[in-house]
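For this depiction, one protein chain was excluded, whereas all remaining protein chains were kept in their positions.
Take a look at subunit A:
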């Protein structure tokens, strides 16, 4: 089954590569100086586009890591929820409460205000 999946993923990447390469080979190529500038409303680009990034994007990315790990962490527990006892239930509620506290702190601190 894993071999099937691996083969399927390889094939889907191969198909995209084939599409890309075939089109590159078939289409005409006639590049000149003006055509090869980055799009900026008809001007020559003023400066390099890789400017400073708003810090909030980083905060969102960091929060994403925390919550995504939390989702991944809850999944195996939820799958076995029926077989596990009350103690694990309260432990997880405790974990979620800590997480909710942290989340409330973020909101109060204004980390999520745009």
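Some points to look at:
The rule we apply is simple: a residue touches a chain if its C-beta (ideal position, glycine included) is under 8 Å from a C-beta of that chain, and two chains touch if they have at least 3 such contacts; residues count from 1.
To be clear about the criterion, contacts and distances are computed from a predicted model.
Per UniProt, the protein behind the absent chain is "NADH-ubiquinone oxidoreductase chain 1"; the candidates were "RNA polymerase II transcription factor B subunit 3", "WD40 repeat-like protein", "NADH-ubiquinone oxidoreductase chain 1" or "Ras-related protein Rab-20". Residues 1-2, 4-5, 7-9, 11-13, 15-17, 19-20, 22-24, 26-31, 35-40, 45, 48-51, 53-54, 57, 60-61, 63-64, 67-68, 71-72, 74-75, 78-82, 86, 89, 92-93, 96, 100, 103, 107, 112-114 of subunit A touch the missing chain (whole complex, contact as defined above).
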